[in-house]
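Here the complex is missing a single protein chain, while all its other protein chains stay put.
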Amino acid sequence: MSRSQKKIDKINFEIFTLTYGEIVTTLLKDYEDVEEVNNQLDKMGYSMGIRMVDEFLAFTGLNKCSDFRDTADAIANKAFPLFLGFPAGIQNFDEKKKEFSLVLDQNPLIEFVELPPKYKGLFYCNILCGIIRGSLEMLQIDVEAKYKKCVLRGDERSEIFISLKQDPKKGDK
Amino acid sequence: MKIICVGIIGPQNNPLLIHTDFSGEERKNIEYIVYTALDFCEEKIPAMSGNKKSSLFESYLGLLFPTEDLRVYGYVTNTHHKYVLVLDDSDVKDVDTKKFFVQLHDIFIQAISNPFYNYGEKIESLNFISNLKSLISKS
Partner (left out) sequence: MSVSESIWSLLLNEFVNYVVSSVSEPSEPTKEENNEDFINDPEDQKKITKAKLSNAGYQIGQKLADRYTKDRSRFREQVDIIRFLCKDFWTLLFGKNVDNLKTNHRGMWIIRDENFRPLRNLSFPFDGKNLKKFDLNENQIQIVQRFLYFPCGLIRGALSALGIDADVDVHCSLIPACEFTVISKESN
């Protein structure tokens, strides 16, 4: 399937994880409102996402996704392993409503992290939502990506909910 | 091993953690023993110089000093953190105390890697305490 023989350059996850930790703690120092930190993380992720698509297409040799199911698969089983080193799971895929949940069993971003109780409202990995949104937008796929659950907040698992923004003017994607 | 106390002291000889089940007067005595241990650690840590035996540059410092009914062991990291282990045993092998320190080092690194931990501060992580208790009960 992939015409690309070369492998993407990899680095140890620790420096990535710790850098992200500093970003989050810096934002928490700058903003009173945890919701604003969530927004900032999403914005950063969006900016990253739009720059990640080319590399993604180059290393996976994928063409445009033919349907939404393909899109979900590309994110969970191709993009996540390529950039973050682990796949995500797809659950509750709804073909009609064009939505699904991404379940993250492993996540380098949250390694070592213990979220203090006062930051309960924080979605620590919200950057991922922005990355997904930004990269799909470059492929003309407009989605909403939102964290529904996060293990750092005490939920039983981490879950991002992704739904296609339905545009009544366009046909089915 | 019957562990009375585990102490982690920072590079500036500032206590990052003193974990013991004792309280009140007994706790103060234990803390005093930990600080005394620091002096013995310093003696065992050679100043930087190439002309010394390689055994002097291991992290494990071994038995620092025995008291009447306690034995105190030490360990120092490359970042000048000192770990002190106070035991209530006379029949303890070096290999076991060394193993304890190495595992302690592992969970310590885990705890300081938390982005909400500021390097050099006291360790208050609940995960760390829980890991430490687990480590103690297994030793």
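The first chain written gets the first letter, and so on, giving A and B; residue counts start at 1 in each chain.
The criterion applied here is as follows: a contact is a pair of C-beta atoms (placed from the backbone, for glycine too) under 8 Å apart; a residue touches a chain by one contact, two chains touch by 3 or more.
Since the model is a prediction, treat every value here as computed from it, not as a measurement.
Contact with the chain not shown here comes from a single listed residue; of A:Gln40, A:Thr71, A:Asn126 or A:Ser158, that residue is A:Gln40.
Counting the whole complex, the residues of chain B in touch with the unshown chain are 11, 48-50, 52, 54, 57-59, 76-81, 105-106, 108-109, 112-113, 118-120. Those residues of chain A that touch the chain absent from the view are 8-16, 18-20, 22-23, 26-27, 30-33, 36, 40, 44, 47-48, 51-52, 55, 82-86, 106, 108, 111, 127.
Criterion: only the chains that are shown with their structure count from here on.
Interface residues of chain B, counted against chain A in their complex, comprise 110, 113-116, 125-127. Within the complex formed with chain B, the chain A residues making contact are 14, 17-18, 20-22, 24-25, 111-116.
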